[in-house]
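Dumping the structure here so I can ask a few things about it.
Note that this complex is displayed minus one protein chain, with the remaining chains in position.
For chain A:
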Amino acid sequence: MSAYDLHEGAVTTILIRGARILGGAPRDILLRDGLVAEIGDLAGADAGQTIDAAGLVALPGLVDLHTHLREPGREDAETVETGTQAAARGGYTAVHAMANTSPVADTAGVVEQVWRLGQESGHCDVQPVGAVTSGLEGRQLAELGAMADSAARVRVFSDDGKCVSDAVLMRRALEYVKAFDGVVAQHAQEPRLTEGAQLNEGEVSARLGLTGWPAVAEEAIIARDCLLAAHVGSRLHVCHVSTAGSVEIIRWAKSKGWDVTAEVTPHHLLLTDSCAETSPLGPYNPIYKVNPPLRTAEDVRALREALADGTIDCVATDHAPHPVEDKETEWAAAAMGMIGLETALPVVQEAMVETGLLDWAGVADRMSARPARIGRLAGHGRPIEPGAPANVTLYDPSVRRPVDPTAMASKSRNTPYEGMTLPGHVVATFLRGRPTVLEGKLV
């Protein structure tokens, strides 16, 4: 907790009335001094503020393992301030800020800068991710220990956006981070197999004449990394798993008892490569260009099942803001990535809850508890029970509404869900007892 004391200030006591914790029976929740104080029928409780949460689902504050906040370097796309506002609006109380900024977060100085910016923003906790290699160049290890020992206490290391494709470097990174209980989060993409790659290699890419991004380029790296992690007895996390074949490999690695975890993005749970061809927004619309690419309906099915059965541990947004001019282009010229913090929970409701694959306890596990555990964030992902840090999200799953990019807190507008109708709506978010969002609006 000491790392996050800056914003505790004058803590109010808040009584949440009638919330359904993990979708269960209505209960009152009293938040006091940054903690969950009491749960039960607390009608007469003394509270500075009372919030009517009738019909709302209470979840532990969401934790994102994979966010691009773009600061420093691309403040035109997002800043720590706007990105954490988007996170709070999406129900998140902690995000992991990816290292591919400019300068790259590959030194203690840069990760501490990002960490401090997060502290100042106060909308959610920002846990910097450190680069695995200097400058993301894949040639020599960054100073992983210095980042681990810094004020930012980095535990997740990733060259995300680029793959640590050199097998020796990957092995050494996996070994080295064991000294401080770190984890390497791999962006699995064999670079030679994906030169110039634009879209999942398959029927759609063949028709559209776009250079294919074959599933095997992801799967080959995941298989190699699982074997390496097993060989050196280290912890591996696989970023944005996108194919049915990757799921099979991870399932196999877990069956061996190896310490492998994996994430899936909301967009890979909902969208397919056919969006590039048949979307109402027109063919070749780069709003759907993302890395790894959108895959097939069969992959989507496998990813949903894997998230449901726990083969894939968690949902991570890969929130990737880009300014308009980087998307209003030819497909090949466009930037890769889509924003996702403010739509993650609605997409997961649509893909996993409405389909009966996960209940709200499952959602809490995959979007809060497990990502917090993988990222070693002790103050997050805890069950809503007396004594736990008061990180709570109140969510109304009963509404359905069209996605409106202009209403988002993110500085960028590159959401692939524009015009789609999605369920659910984050009503309130509490970070250690302090509301960051109330009535759907930033506090």
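Assume contacts are C-beta pairs under 8 Å (C-beta built on N, C-alpha and C of every residue); 3 or more make two chains touch, one makes a residue touch a chain; residues count from 1.
To be clear about the criterion, contacts and distances are computed from a predicted model.
A.B. asks: For the chain that is missing from this picture, which UniProt protein name fits: "Aspartate carbamoyltransferase", "3-oxoacid CoA-transferase B subunit", "ABC-type polar amino acid transport system ATPase subunit" or "Peptide ABC transporter substrate-binding protein"?
C.D. replies: "Aspartate carbamoyltransferase"
A.B. asks: For a quick check of understanding: of A:146, A:169 or A:208, which residue touches the chain that isn't displayed?
C.D. replies: Checking each option in A:146, A:169 or A:208, the one touching the absent chain turns out to be A:208.
A.B. asks: Looking beyond the chains shown, say which of A:26, A:283 or A:323 touches the absent one.
C.D. replies: If we include the chain that is not displayed, A:283 is the one touching it.
A.B. asks: Return the single residue from A:297, A:332, A:378 or A:399 that touches the missing chain.
C.D. replies: Reading the full complex, the residue touching the unseen chain is A:332.
A.B. asks: Spell out, residue by residue, where the missing chain touches chain A.
C.D. replies: Contacting residues on chain A, toward the hidden partner: 198, 201-203, 205-212, 214, 282-284, 325, 328-333.
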